[in-house]
Every structure is written in structure tokens, then in C-alpha cells.
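Only a single protein chain was left out; the remaining protein chains are all shown in position.
Then we have chain A:
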Amino acid sequence: MHKVSMTVNGRPVSGEVEGRTLLVDFLRVNLRLTGTHVGCDTSQCGACTVHMDDQPVKACSVLALDAEGADIATIEGMANADGSLSTIQQAFQDYHGLQCGFCTPGMVMAAAALLRETPRPTEAEVREYLDGNICRCTGYHNIVKAIMAASGQEVVPVAAE
């Protein structure tokens, strides 16, 4: 076993892990932060998306030990300090950007990464950025609408490509 330390949602944490322990398992099993989901485990679906040093990563494809010293943000750290939903989360609720909710943590984390890089993306940019996030309920239109709304832009009816 190896010791690993990192910052998760602003809090310093550490734990004992194996070489093969994935970041997503460290978050879910060691820290009991089960908001980050595992949808595929093959790097395809993005349900496990978290931020690592301000960049989106698939936590199922990062070794916990490779995150030594990193600054990690998960869905549990997204709400406002008073517990109310963040702008992006609220927009997902307002625009019905979720159905079963399984992909939602990853979608919200991807959206947050996008809006940090590009505060007012075009609809095409939103769709392109969500390339690595799959919604099995296929509610993409409302997810795109929610992100457009969260960026403070007008939400127009969207059509598939």
C-alpha cells in the first residue's frame, strides 16, 4: 500500500491505496464521495468527470497515486456555500437537463470546465465540448439548453445536427 494526499473540494485529504487504485475509487470508496459515477469504466462515457488542477479528467482513467498533490473538484463541491444549487446545477433543474441523473455529475463538471474556459460558448461549442459525456437517456437538447442558460445566454429551441 502507498500513502496518497491531495486536496478534494478545498479540503486536504489522504489515504492508503494500492498502485492500481483509480482516482474514482479513492473518491467513492475511501472518501465516500459517491456523487462521481462510474458509467463505463472504459474511458468512453464521462460520468466520472472531475476537475484535476482546474482541468476536466475522467477519474476512471487516472491512478489515485498520479493525483498526489493535485487539486480535485467533484460534484459534491459544486453547490454554493449556503447549500443552494450553483448556477449550472440550477439551470439543469430549470431546463430539465436530467432524466435518470446518472450522467449528470459528469455533465455538470464538464459544463463547469467549459464555462471557465469559454464563458459564453456557442451552441456548437457546447456540443463539441460534451463529446466525451454520454447521456444514456439521450437528453442532450435540454443539457445544451441548460448550459446556454447557465452562461447567461438566451435559450433558443435547438435542433439536432
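Simple rule for what comes next: a contact is a pair of C-beta atoms (placed from the backbone, for glycine too) under 8 Å apart; a residue touches a chain by one contact, two chains touch by 3 or more; residues count from 1.
To be clear about the criterion, contacts and distances are computed from a predicted model.
Consult the UniProt record of the chain that does not appear here and report its protein name from "Neutral metalloproteinase", "Xanthine dehydrogenase family protein subunit M", "Nitrogenase protein alpha chain" or "3-isopropylmalate dehydratase".
"Xanthine dehydrogenase family protein subunit M"
In the full complex, which of A:6, A:52 or A:72 touches the chain missing from this view?
The missing chain is touched by A:52.
For chain A, which positions touch the chain that isn't shown here?
Interface residues of chain A facing the absent chain: 2, 18-20, 22, 41-43, 46, 49, 52, 55-58, 60-63, 65-66, 68, 110, 113-114, 129, 131-133.
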